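A single protein chain has been omitted from the complex, and every remaining protein chain is retained in its original position.
Moving on, here comes subunit A:
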């Protein structure tokens, strides 16, 4: 309190900051490796890695300046921040630039802003405020509906761009809600829906229905006396079977052809090395060719000669895989997991529900990004264009993760206080 200098940075979790810096460095090094050799011969701020360096430095300044704010402000201003991001999301639909079919960018001079990235912390803040202020246990319909509305509004707007990948990330908010009391069944149902969705492609529908019916039958047989359980089991069964048919229809009518083919490729239902499957195949080849220890920095042939499209952005992990091998991949995944587990631990040590919910949100958003992005590059998840946090090239993405993370670090450093 007496020492002005220490006041702002007092109690900041420097370990997290170190991991943050480590991941940013990994990003810079691999973006450097991903550009064609002639561009990396002389250092240039116009090359991708040069710009990324600027983003990292400005991001760091941004992060540190967040630490200068009063932590209470985030709680107080959360509705305005949330509202602001919603406005931006609506604005992007009107004045946004179309890039690769997605109307997701607002150009300000030469700088391009992606509102969807900022909507994440806007939503996280408001959700934390709601839970922190009203302390709902999510046992009643009303509280669930309010939470769903907070998360759903930006999700829907992003879907309209359409940017399915970014929208999917908003499902991460289920985890903080679960932590605060939302029934685990929601997660189970969600998991079940994914399993059924995949199974519906791999197994004939009538076999699936038989399996569901069989499980339901056994369940009812074991609980013959409990009418309530029997009733809900039948309801779930009917809904599940209905869902199966809904998938068929929705798959044909709702999903765009490129999304369908990505899903089919991922499930191995078709192969297409030249067309839609090219990215994934090339990415897997690059990663696989790294073998145990990788080809070495700047030695990746797939990387150097441009075989993997989108290599510095969404497919940056293929560079890591090729040049640093399984060892490098393990280190990067290890860093992420360490960061995620630490964030959860930090969140749990908060006194205020607001900080905890926000912390969980940050961890789970990061988790979704890491899982979907890496899963996509190694072919266990359909191609969904979302960046690898702190590593992928791009200002919007790097800054939004920085803001997301440093707000939490600020809240954490104030944990002994009030709120």
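Going forward, a contact is a pair of C-beta atoms (placed from the backbone, for glycine too) under 8 Å apart; a residue touches a chain by one contact, two chains touch by 3 or more; residues count from 1.
Here is the rule we use: contacts and distances are computed from a predicted model.
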| item | value |
| --- | --- |
| Listed names "Penicillin-binding protein 2", "Ubiquinone/menaquinone biosynthesis C-methylase UbiE", "Effector of murein hydrolase" or "Dipeptide transport system permease protein", matching UniProt entry of the absent chain | "Penicillin-binding protein 2" |
| Residue among A:48, A:66, A:212 or A:287 touching the omitted chain | A:287 |
| From A:77, A:186, A:219 or A:326, residue that would touch the chain that is not displayed | A:326 |
| Footprint left on subunit A by the chain that the document does not show | 36, 175, 178-181, 184, 282, 284-292, 301-302, 304-307, 321-322, 325-326, 329-330, 333, 336-337, 340-341, 344, 348, 360, 363-364, 367, 371, 374-375, 378-380 |
